[in-house]
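Please see the structure below; I have some questions.
Note that one protein chain of the assembly has been removed; the remaining protein chains are unaltered in position.
As written, the chain order gives the labels A and B, with residue 1 at the start of each chain.
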Amino acid sequence: MISYSSPEFEVEIKDDLCIRCGACVVNCSFDALEHDEDDDRIVANNRNCVDCRRCAVFCPTLAINIYENGLAFRKHGLWTNRAQREINKQAETGGVLLTSCGNELPSTTHPIYWDHLLLDASQVTNPSIDPLREPMELRTYLGSKPDAIEIDDQGKVKAPNRPSVALETPIMFAAMSFGAISYNVHKSLALAATEAGTLYNTGEGGLHPSLYEYGDNTIVQVASGRYGVFDEYLKAGQMIEIKVGQGAKPGIGGHLPGEKIDAEISLTRMIPEGTDAISPAPHHDVYSIEDLRQLVMSLKEATNYEKLVAVKIAAVHNAAPIASGIARAGADVIVIDGFRGGTGATPTVIRDNVGIPIELALAAVDDRLRQEGIRNQVSVVVSGGIRNSADVAKAIALGADAVYIGTAALIALGCTVCQRCFTGKCAWGLTTQDRQLNKRVNPEEGSERLYNLLRGWSIEIKDILGAMGVNAIESLRGNRLRLRGVGLDEETLKILGVRPAGK
Amino acid sequence: MSFPKHLSSSWQLHGEKIIAACGLIGFMNRDKSLTDGSDIIKAIANMKERSNGLGGGFAGYGIYPDHADQYAFHLMYMDESARVTTEEFLHEHFSIVAAEIIPTDPTAHVHNPPLLWRYFVDVEAASVVNEDESDYVVRLSLEVNDRIEGAFVSSCGKNMGIFKGVGYPEDVGEFFRLYDYKGYTWLSHGRFPTNTQGWWGGCHPFGLLDWAVVHNGELSSYGTNMRHLEMYDYKCTLMTDTEVVAYTIDLLMRKHGLPIEMVEKVIASPLWEAIDRMPEDERVVTEALRRVYGPLLFNGPFSFIIADSERMIGITDRIRLRPLVVATHGPTYYLSSEEASIREICPEPEQIWMPRGGQAAATELYETAKTTNKEEVVTG
Partner (left out) sequence: MSKMINPMQADVALDRSRVTDHGKGKVEVNAQDLTYRELNLLLRVVCDEGAKHLLLKNVNGQRYIATDLPPVKIDIEGCAGNDLGVFMNGCEITVNSNCQDAVGNTMNAGSIIVHGHSSDIAGFAMRGGKVYIRDNSGYRCGIHMKEYEDKIPVLVVGGVAHDFLGEYMAGGVLLLLNRPSVQGATEFGEMPSDLIPSHHIGTGMHGGVIYLRGRVEPYQLGAEVAPVDFTDKDTETLHHEIDEYCNHFEVSDDERQELKDSEYVKLIPVSHRPYGKMYAS
């Protein structure tokens, strides 16, 4: 069927700069560029361009620019370019609109609350601290803590009955499965997590045999499809994360198409090559909170109570009571993934309409757990649109123990958030299983980029702490008095537990 | 202990529905033979893993043979003044035959028990104007809950009572010395709420006249169900699914007179594709039920057991997202979330099976079956 939509992007190739080297053509994995042999020039098929900018970055003479095709549709306030494009697409296929990455809705309609929160600094009454020369501590422990320490007759501390794990910086790499991302990306994450003293997360796709050696820095995930889950896998990492939901698709399952299940993915997921890997919407052994307890405890039994068990949910309306239930179900860590959380593939309608912002969910959950006196029983980890060290600091001040980053990590490896992960054609070699494209990520270089990112953010967090006059991350955790809100209504300030700036 | 009063203000405070999941068990001696409360305690204790110490409760039928014809009001009071006010109110509307403290075992592991009283009352014919007696009793018991600060009616049926509180159910059962009561039907509930409702009245079973309900799961359709019931003057103040279940059953069975075979088609309606395939007569009825009572379809995972003085019914949602096991042994009919809890008190049942989703496992006393001239109802 003929598409009634005009191309979304226009590729401009400056002929005077172009040296016909063909690098752009090689780099484009979406078939948007070709070398016209007759005219000896590079021509663009605008219809195929996804604006991933791989060609522009790799053009040695910077001859390529990509523009939004602003007049692709008649301008209209209600029937926007996007609205018309989506209707056309569905009229042409009868299918569900699919997209990738986090919610892209503008902050004018869907506020990014991080940007409405401001951090405090010490002036005069208490000194700020210079983090470059003074001690500054970011070490963070995840896991359940007793309310009081128990000392035996010999003055020795009685062993805690729940495990814990230490992070050298309160930033972990979020769950992204081998299958959604490439082996080289997984290895980059594993190496960087090891170097930085933090954890990366396998996602629901099993753990490649060659990555078991990074177990001390690994979180293994158990999701509804149970791919690659067996006893050794469960014991491979420091923590087991039960994935109930994710911010980009609350209540929705996953589906890795058969084309992506090659020999390596097959080995890791423990399913035959070429078959679909379907992750059902729910865990079919978890239809209730007491069933969740059953799964939590089964994982503890299966690992001799040596591993932390985390439960990850999407930030939804009732996040607070659900989190309370998760704590009472025996989980050691609660992970909440917000409205803007990323993904390899999600129905657009779900991504853009279901769930709530992470800032509000985090504030509500932390409040509720404190009101119920069970905040010590669990650690709280948040994710979903953490862009920089300030977002991390604000999350911790609102009450998080640590954060996960997913999209930010991919951006560090080249991702330009073109939202085409689901096509499997990622030109940056990140979200594809194409062996040629995969080579675009070198695990050594990739891990260096990721490590650098964590290093930079960690130094900045220390700067933030120093400015506040504290030298340990504990003193920022849940310290909402060091936050002020700007441009927020009273109700939102109340939910966030933050005073308005100036007050 | 705190009494969120009025309860709707607690709704506004948290702005959310109470979510809980649970373990359930009930049994009925259909020959009306009596069993003391220790069996039901033992059975629910087997499912300890399904509750978290934040609530447990019991309902017993046939436990007050000396006051079988009076309404037995079980009251919880926050303080003495609530008791004084409530007793004045009861005096005004009923004739109180007996009033007593509910005996408890103070050594049991429960948290902050309220004052617990019970009253056996008669309704004077002259008091009831323009409504039937049962509506009168329901209305006034709701009025106590609604208006009197620090007072809560946990049950008001005849020859039955609900005993519930904050703690593990077996501890709540010990606290109420249930081994001192003999009943022919017993229900129990162990609760796993996702919040701290440190409030005894919020525990289960939920009672309404003779009805007692224990429920496991979450009605994702709660908002639809609740707003429909409100049109029929039911106030859903507790924000729990259990309350919605009780009101729905009361509306359909007591007020609209539907038999259980129709009620199950309302609350757990067959899928449209199955209705379309039904023989014409059945299709017409089922389609009509679904069209008329669509707002009372319980959607989302649930199983519940509901009983009154003559019946006991267990049912799950139409795709059976929550467990329910049925067993029989001689005259006794068992319903439970887990087989093991039945075996705890009846090691080798004669029959044991899992009913289909959406199909009621319903039974009634032999004497009732005889008077209604029908066979024992076993659907499944």
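Here is the rule we go by: a contact is a pair of C-beta atoms (placed from the backbone, for glycine too) under 8 Å apart; a residue touches a chain by one contact, two chains touch by 3 or more.
Source: prediction; values computed, not measured.
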(request) Could you tell me which of B:89, B:179, B:353 or B:366 touches the chain that is not displayed? (result) B:353
(request) Based on the whole complex, identify which of B:174, B:339 or B:364 touches the chain you can't see. (result) B:339
(request) For the chain that's not shown, point to the residue among A:163, A:179 or A:385 touching it. (result) A:163
(request) Would you mind spotting which of A:55, A:167, A:191 or A:271 touches the chain that isn't drawn? (result) A:271
(message) Touching the absent chain: which residues on subunit B qualify?
(response) 46-49, 273-274, 277, 319-320, 323, 325-326, 338-341, 343-344, 351-357, 378-380
(message) Counting contacts across the full complex, list the positions on subunit A that touch the omitted chain.
(response) 89-90, 92-98, 159-163, 225-226, 229-231, 234, 255, 257-258, 266, 270-272, 274-278, 280, 284-285, 294, 297-298, 301-306, 422-423
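Convention: only the chains that are shown with their structure count from here on.
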(message) Touching residues of subunit A toward subunit B in the complex: what are they?
(response) 287-291, 293-294, 297, 317-318, 320-322, 324-326, 328-329, 368, 371-372
(request) Flag every residue of subunit B that touches subunit A in the complex, lowest number first. (result) 14, 16-23, 49-52, 54, 192-196, 216-218, 301, 321-322
